[in-house]
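Structure first, then comments.
All protein chains but one are shown in place.
Let's turn to chain A:
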Amino acid sequence: MTKAGTTLVAADTPAPAVPLPRRRGIELALIVVAVLLSVYGYCAVGLAKSGTVPPGAAGYGAGLGVLALVAHLAVRLRAPCADPVLLPIGVLLNGLGLVLIYRLDLETPGDRAAPAQLVWSTLGVALFIVVVLLLRDHRVLQRYSYVCVVAALVLLTLPIFFPSVNGARIWIRIAGFSIQPGEFAKVLLAVFFAAYLAANRSALAYTGRRVLGIDRLQLPTGRVLGPIVAIWLLSVGVLVLERDLGTSLLFFGLFVVLLYVATGRTGWIALGLLLAALGAVAVGQLEPHVHSRVEDWQHPFASIDAGQGPNQLSQSLFAFAAGGMLGTGLGLGHSILIGFAAKSDFILATAGEELGLAGLSAIFLLYGLLVERGYRAGLALRDPFGRLLAVGLASILALQVFVIAGGVTGLIPLTGMAMPFLAQGGSSVVTNWAMVALLIRVSDRSRSRLGVPQGEEAVR
């Protein structure tokens, strides 16, 4: 189907004429389960730490329940055909994240992060509702792709003017709040990439010069490729300046995946991997901050052997190992030994220690399910922008989970990034809710399109 444009459209399976069940009842049931699981975790922490159910359990459950319920009503109202699994997964992961942060707060009485995280979660759900209510059709976003890219670049550039925190220049401080603009930028960039590639994919796929006489390595003309490479270079450059390797890696991965999906050119993968390898080697050698991360990854116990005690990564590995198959139980682990960033970048270590491999696998599978539902929506949609947007959002989640989870478990070099929904971090949780809202929107479109005759498909 990569041979000609006509076959490409024809390859999409025509929609069956049977109406799809809307499954809003299932969504509600799953949300109830998610809220109950979160409240159960909250109670388990209190019972393990002090032998009593925490006094705020009812309030916490009610708060989370009301938030979830309002979100569910918004979906019922404006996206009745949306995938019923997306919202409950978001609620469960967010609830679980609050439980883990609350649990770690008990170890650091002077530094409580759970209340702020709850406020940010509320803001996130509010944004979710706003997006679901106001954005009637995702294709509207296509029109604003250049606004998105400018906004993204501004957001990425802003932290340069603020002081660096712990070696990374990725925060801005406004009125006592720390905001990580890069988090918002990734959604905006996904929208831009999807829109741009949807508009230009034919040019990218079928024109250009062949390299070394091989079809697959055909490079597009500079006119088409120029803007996208320029923007990519700019964003990566900004990130290297800000020393946020994780986000940089994420953008790069997103870029390559979307390029491949849009054009179907294996050459992009090869080129992407080549660029990634070159970039990784160069940055790993030249940038001391990154270089030390690579060293840590290769020899996590070097600091122990040197008599300086365990570093964060080895503490994280200790935490995972202590969890074993079934975990120590909520509230009974010692992941706080990780110290700095235990509630944010290393939150997964707490899950790994206290919930064990069983709980950790469940969390990974929840993310997997979220990603799979995103891809499924992408597959079912017809418009290229929607497909690329769905794939892009799902890929952001997948890559982000892989980069941070792989980092804290010693699979790849560690890069500071927030575990979606779980980790402490307001910008992250708000962004994640926005992403779920967009996924809800596209899945609603894809599933309602499947259920209704072609002619009735409304485009605003």
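Some points to look at:
One rule holds for everything that comes next: a contact is a pair of C-beta atoms (placed from the backbone, for glycine too) under 8 Å apart; a residue touches a chain by one contact, two chains touch by 3 or more; residues count from 1.
We take it that contacts and distances are computed from a predicted model.
From the set "Na(+)-translocating NADH-quinone reductase subunit B", "Penicillin-binding protein", "Circadian clock protein KaiB" or "Alpha-D-ribose 1-methylphosphonate 5-phosphate C-P lyase", the protein name that UniProt assigns to the chain left out of the figure is "Penicillin-binding protein".
Summary of contacts with the chain left out: across A:Gly246, A:Gly323 or A:Pro413, the touching residue is A:Gly323. Within the entire complex, the positions of chain A that touch the omitted partner chain are 1, 8, 11-12, 257, 260-262, 264, 301, 304, 309-310, 314, 317-318, 320-326, 328-329, 334, 337, 352, 356-357, 360-361, 364-365, 367-368, 371-372, 375, 378-379, 384, 387, 391, 394-395, 398-399, 401-402, 405-406, 409-411.
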